[in-house]
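All protein chains but one are shown at their positions in the complex.
And then subunit A:
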């Protein structure tokens, strides 16, 4: 859908931009020029879309990455020109490492012994993915609970953070990011529960029984990880296990009822 503009063709004096053939007939984009115009190198690979994304611009427009032309041009040339091939992969720049997420998720799958080595460096992208899949399965069951689940995750991680650090006393070094990361990853059994409960009849003891099994799995995993990842929790294992049990029972209530 092109609009007809009655503007005369514009020629940019410093070059590097294509001349506009006729108003309205253009497929090329006009790059707005800054007041000063550093010399464009001849090795910018893409002929008509020249964008300047210096390292400073890349950090300011971090989540967008370096791949979008108009936005890169809009922030203005700050540093030198970066090649499209020199850019970091998008996922790396966002800090999402899928293989690490997969390893961490697989370590929760064993209900009898959770492997805490991968969880020492915490990240929140795995929990966000698990949260979205939990919301998806609840949506398939007819319950729209996106805000509720997010709110409960936040409140329960703050609760567990306060309880753990108070119990551990001087030696407690759990931080909120690690706490949320562990709680988020240990939501995996609850996600599986919500997937399974799509096929289980609504009012029955079977539903509560299956929920109980998955809640105990999640509690075991969460307690083992908490005690392994942060100091000071070893002698209060039972007390922390009870707190985790309460948190995952709350989430299973959303699934069961």
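Assume a residue touches a chain if its C-beta (ideal position, glycine included) is under 8 Å from a C-beta of that chain, and two chains touch if they have at least 3 such contacts; residues count from 1.
Please note the rule applied: contacts and distances are computed from a predicted model.
Chain not shown in the complex: UniProt lists it as "Integral membrane HRF1 family protein", one of "Translation initiation factor eIF2B subunit beta", "ATP synthase F(0) complex subunit a", "Integral membrane HRF1 family protein" or "G patch domain containing 1". The omitted chain makes contact with just one of the residues A:96, A:163 or A:196: A:163.
Contact between subunit A and the absent chain runs through residues 145, 148, 152, 159, 163, 166-167, 169, 235-236, 238-239, 242-243, 246, 249-250, 253-254, 256-257.
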